[in-house]
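We show some of the complex, not the whole, and keep each chain where it was.
As written, the chains take the letters A and B, and residue 1 is the first residue of each chain.
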């Protein structure tokens, strides 16, 4: 299959792509045409269907997968596909993983690692709480393993939430060896739960967009509430411990202006914020470097608020 | 009874006051004495017991009410009481309302007004939700009516939470007549519930200080969770309506830097934030003017970030 990121003017296109968006429009001369966005896991491309009523053009809509025949052109310096034929495909004709971004790491393996960390928690209440999410709650597990960690920024792919959670949790494990004043059980439990609200904040792929409750409440407050509910269902769960765990979740963005209603008051909350921030920045830079085409200066980056550069040292 | 705000150097003191704080200390010459803070509803004053082991000095501790005999002096420009005799009083000997700050408005009347607004809510789910708090939940009602709305700033007295809630709700009623695009049922329900988390954030008088969960979670998140729990217990409560109500509570501080994890996204949330802010500023200025001794410039005020002035126009 020819991937979208490799399209060059003059190329033939004869493969299946996902239709991400479709809109009817009119040319200056009053003729109708379709403006379509095609997508595969490497990116998206604009496409035009100038003869929407011709024989080879099926009825279709987003998010159908369609078999496209056409030609790559260039318009105003941007790549565009001139679509001659478009056939809507049936399920089974295509492999969905080619069309949606997926974590490069094995989902089963990552989940197994997460479970093994849960096994290592000593405090029985915290361990029980984690099990009630990650072992008992099948619906939650399904969502958690498929969710991305973001709509646009780092870890914005299927499995991204699991990958980010595991990475943050391991960083916290390292912190526990380096800074013995940290309470390992509390910190690791908070790390594993810190973003579980994202299972409700974002819908699954191919949509991967904010839900109503995501916009009204946000993953921080929803995650805090989810932990509160499960904890209340565990007999004898110490009230103060529950509050400290919820505090870690509320405070994990570190600053009010990043949406945390509380600043970190306990060392474990400070550590979780540092781990979350570290993984976000390291993954963002890694993704940025993966998308560069040549080393050297990459221009101004809004996230890092400066020009960024790809190091190459031999 | 002679009130603390009227103490002048040279005055005799022979009345009952609440002991807010008591600490043992040592003079330069190694002699033990007690440093005590006395309180009534008009303020607090430092007091010293130079002869703690003499006959007239009972054993007592905060928050006992004690019958004090002594003299008012001045030390480094501040008023101080030199205590000669101190007798611990029994319940019944004193009227507690003289020693703790209380709303100047009648608690029963304010509560009746609140209930009559609840009665006027048309949406059955929102009305049911309000009733489940303000009619059914006796423990909550007890706390809500006694709580202050703050530790130090505006409405920091018994009944302050009720008074502030009623004032904000009425302001919102006015908004509904002036701006018809507002949804009255949603806005008034949000106004009535916006600070209910304060019943858990602050302990009752005479302590009136932040609780553990108040510090770890804050009244915004706790109020949101309280509303969520009651709503889930009401059959058929529309999910989106619940989210919008919770959103109003989360967003009622208006800005991230004031501890709201969400900025107002719906017109009712914007209105609630404006009403809350207005009542806070108007009450703060009113309390400030009540504490002035003469009109004119009152010096720099941290809350208003400028010099403030008491207007007098005849």
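What we mean here is this: contacts are C-beta pairs under 8 Å (C-beta built on N, C-alpha and C of every residue); 3 or more make two chains touch, one makes a residue touch a chain.
Values in this document were obtained by computation on a predicted structure and should not be read as measured data.
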For the entire assembly in this structure file, with 2 copies shown, the number of copies is 6
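Here, only the chains that are shown with their structure count from here on.
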Chain centres from averaged Cα atoms put chain A and chain B apart, in whole Å, by 44
Residue positions on chain B within touch of chain A in the complex are 212-213, 215-218, 220-221, 224-225, 228, 239-240, 243-244, 246-247, 250, 256-262, 265
